[in-house]
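Here the complex is missing one protein chain, while the rest keep their positions.
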Amino acid sequence: MEGIEPLGTERAPLEIDVPATCECLSLVHEATRRAALAEGFDPSAADEIAVAVGEAMTNVVEHAYRGEPGHAVRLRFLPGPDALRIELEHRGAAPASLPTGVDLGRLARERRRGGLGVHLMRRLMDHVVHEEPAAGVGCWVLERNRAGFRPPES
Amino acid sequence: MEGIEPLGTERAPLEIDVPATCECLSLVHEATRRAALAEGFDPSAADEIAVAVGEAMTNVVEHAYRGEPGHAVRLRFLPGPDALRIELEHRGAAPASLPTGVDLGRLARERRRGGLGVHLMRRLMDHVVHEEPAAGVGCWVLERNRAGFRPPES
Amino acid sequence: MPDLQVATRRAAEVVVVEPTGFINAHTVAEFEGVLNALVEAGDVRIVISGAHLSYVASAGFGAIMGLIEEARAGGGDIRVAALTGTVAHIFRVLGFDRLCRTFETEEEAILSFGGH
Partner (left out) sequence: MPDLQVATRRAAEVVVVEPTGFINAHTVAEFEGVLNALVEAGDVRIVISGAHLSYVASAGFGAIMGLIEEARAGGGDIRVAALTGTVAHIFRVLGFDRLCRTFETEEEAILSFGGH
């Protein structure tokens, strides 16, 4: 009959299914921001993590599922000692490759209105990959180190 | 260039639109639970507030919008000095009246599988009303007092 | 922990239903489906173990409420065990302790069916 502990103990890792639609983006942003605050990230770091997760969610909605309705994303918050890890698992298309940088000037001259999503995820997080844990399953993995944590040289 | 403050200062009251579907319930639960934790409620109180908000959301999906797709709920977190207030605004049907209690034994004998939602909201929160702020607009208003707050006698 | 997974196990003439995750209006169909199938098949001695539930909204309690008299009419019952935290609290504030017998452990709940 004890109370439920916040994230990190009894219920961790937290895992919820979310409809893969842009209408759900703001709610995912807000849930992520609050998860990050609860994990001790400061307000601006929490905002950045929430934006990065929103980019991953947008990628799943627009590219993995090509805007088709009726799909879901499984969102996982996995707090670790050195970093907060967030996973977005889907059953849509995987990116063929991830851009390593962007040439804004060229995109602007070509009147491109997109192509910034993965780049932004990378700039806001310490570690961003897209994994394919099983056939037909894709998963964005985003990690943000806790303040003061020095990652091993690589 | 200051960081964004958490709920209660720069961005309060927080307001987001959520698709009015049961698929979104778990995300609303989680966002609410974390909002309550951030407001200083203890983990079991935060869970109870989240369940109550889930009941209000379910009511909007199933009764106000009768399960029809394509509708939205506007969710507001309004932290006050004495209580956390949460509003769920919709454009669906309003309840004709709110049940004041339930007779579980009778519901069970009648093989009823529902009829507990409003009752549960009331048991988990300190103040629950359904308002109609404008023609065609309905709004569940749920308040939970902060620990130690003694409401005025009424 | 996924949204909801419902496992069932047999202990002599009792069926233990063990949901993992949470039960709300979205996931309740899964939970209700398992209970429905048991009661329809005459498997009416049911113990619901709450050990792996993080929360149960009114829809989940409604599923029990809607089937308990059917189980009793068939000579069985729906009993619950190992409720913790929010689930135990909501059980109590809904008044379910007057409708439905609860036990601290699954074993006690299973043994409670021993007499009949």
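The first chain written gets the first letter, and so on, giving A, B and C; residue counts start at 1 in each chain.
To be clear about the criterion, a contact is a pair of C-beta atoms (placed from the backbone, for glycine too) under 8 Å apart; a residue touches a chain by one contact, two chains touch by 3 or more.
Keep in mind it's a predicted model, so treat the numbers as computed, not measured.
Summary of contacts with the chain left out: across A:D17, A:E39 or A:E55, the touching residue is A:E55.
Residues of chain A in contact with the chain left out of this view: 22-23, 25-26, 29, 44, 47-48, 50-51, 54-55, 58, 61-62, 102, 104-105, 107-109, 111-117, 119-120, 123-124.
Criterion: only the chains that are shown with their structure count from here on.
A separation of 36 Å divides the Cα centre of chain A from that of chain C.
Between the Cα centres of chain B and chain C there is a gap of 26 Å.
Counting partner chains per residue, chain B shows two or more touched chains at residues 23, 26, 44, 47. Each of residues 3, 54-55, 85-86 in chain C touches at least two other chains.
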